[in-house]
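Next up is a structure, given as structure tokens.
Note that this complex is displayed minus one protein chain, with the remaining chains in position.
Now for chain A:
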Amino acid sequence: MRQMPVELPCPIPYVLAMDHSNYPNDYIRGILNSVKTIALVGASANSARPSWIVTKYLLERGYDVIPVNPGLAGGELLGKTVYGSLAEVPGPIDMVEIFRNSEAAGPITDEALALAPLPKVIWMQLSVRNEEAAAKAEAKGIKVVMDRCPKIEFGRLSGEISWQGVNSRMLSSKKPVLSGKGFQKLGLNRP
């Protein structure tokens, strides 16, 4: 019997396998330079919590941070309306920042993958890792960052974190770039 031609599946977007234990600086910088709207899942109203601090820091750096937390839905956080889930956020989301534990990152990633349009980036906070969720997102062409803090990464790439004696692992013979008014904010794009 003649073999039927095999139908090939649709080509999936080709994504270079990312080494999630060692992100190149340019990869992180590229993400922080390209995203504008960040949905922060696990936002907190407690100003001592890291998620509150990161929300405030990113808002001050010009990102449109949208807090997501079912317990605070409908309220305001740092002047921004809080939504109960990613699906409820009006308008497209560039980056989903997951401020929950590694297990919860699975279903949150699923929610993110159900959005239309899809987010460009899924970022899991420092200590949050979910390889399965990352693989699913990457298969759809979404960039993934795990176990990193966007505030620390911004501070590291800009040079701000050096003021705290933190090892930025960055060397440059070029001046840091002042950003905004005053002297205590630095920009991401130091040569």
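Definition applied: a residue touches a chain if its C-beta (ideal position, glycine included) is under 8 Å from a C-beta of that chain, and two chains touch if they have at least 3 such contacts; residues count from 1.
Please note the rule applied: contacts and distances are computed from a predicted model.
Asker: When you check the chain that is not on display against UniProt, which of "Peptide/nickel transport system permease protein", "Tripartite tricarboxylate transporter family receptor", "Lipid-transfer protein" or "O-succinylhomoserine sulfhydrylase" does it turn out to be?
Answerer: Of "Peptide/nickel transport system permease protein", "Tripartite tricarboxylate transporter family receptor", "Lipid-transfer protein" or "O-succinylhomoserine sulfhydrylase", the absent chain's UniProt record names it "O-succinylhomoserine sulfhydrylase".
Asker: Of the residues A:Ala104, A:Leu126 or A:Leu188, I need the one that contacts the missing chain.
Answerer: Final answer for the missing-chain contact: A:Leu126.
Asker: By the contact definition given up top, give the residues of chain A that touch the hidden chain.
Answerer: Residues of chain A in contact with the hidden chain: 24-25, 46-48, 50, 53, 56-57, 60, 126-127, 149, 152, 155, 159-178, 180-186, 190.
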